[in-house]
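Of the protein chains in this complex, all but one are displayed in their positions.
Up next is chain A:
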Amino acid sequence: MSCECEKKLEAEFSTTKVDISLMDEVINKFNRENGNLISVLQDAQEAYGYLPLDVLQMIADRTGSKRAKIYGIATFYSQFRMKPRGKYIILTCQGTACHVNGSDAIAEALCEELNIKVGDSTSDWMFSLEEVACLGCCSLAPVIMINGEAFGNLTPKSARKIIKDIYASEKGEAGK
């Protein structure tokens, strides 16, 4: 039986139902070996794009860990997300070199172009905008990374253009 606190916490999660069977492969891969909880969560997020509540509960049951522990780990590391994300994940670098070279203005321009706040996704689920501590491309500051690809030496204008280009190519593909 779950207590009030747990219900309150559960309410924070997305209510979308997911296909839990994708998890079988992930769980079997790690075979309940010691010390693989983070890897399990990483693979689960890879499979679903985020960590749905059902998946977290299943991981707890199948690994024999307390639910609180799984939730604790998932919220400790910045990589894990409990909300669905867009097709393109934009990471804006918050590193020192980027800060000194005007990363705030880049983030502002992206927020305006996408009409969302940092941490949110666009309503068409095309883009999610997130902050990251440092992408390690400091000599090209300010930098953003979109789905693993880094873009450097940005200005607010060139940052907006990247978004426009992606939208344009998406529309082109949809039209085909």
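Keep in mind that, in the parts below, a residue touches a chain if its C-beta (ideal position, glycine included) is under 8 Å from a C-beta of that chain, and two chains touch if they have at least 3 such contacts; residues count from 1.
To be clear about the criterion, contacts and distances are computed from a predicted model.
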| item | value |
| --- | --- |
| Listed names "Purine hydroxylase gamma subunit apoprotein", "hydrogenase (acceptor)", "Putative NADH:quinone oxidoreductase, subunit F" or "Cbb3-type cytochrome oxidase maturation protein", with the criterion being the UniProt name of the chain not displayed | "Putative NADH:quinone oxidoreductase, subunit F" |
| Touch with the omitted chain, as defined above, among A:Leu9, A:Ala97 or A:Val118 | A:Ala97 |
| Selected residue (touches chain absent from view) among A:Met82, A:Cys138 or A:Ile166 | A:Cys138 |
| Interface with the undisplayed chain - residues on chain A | 34-39, 41-42, 72-73, 76-80, 91, 94-101, 132-141, 143, 145, 148-153 |
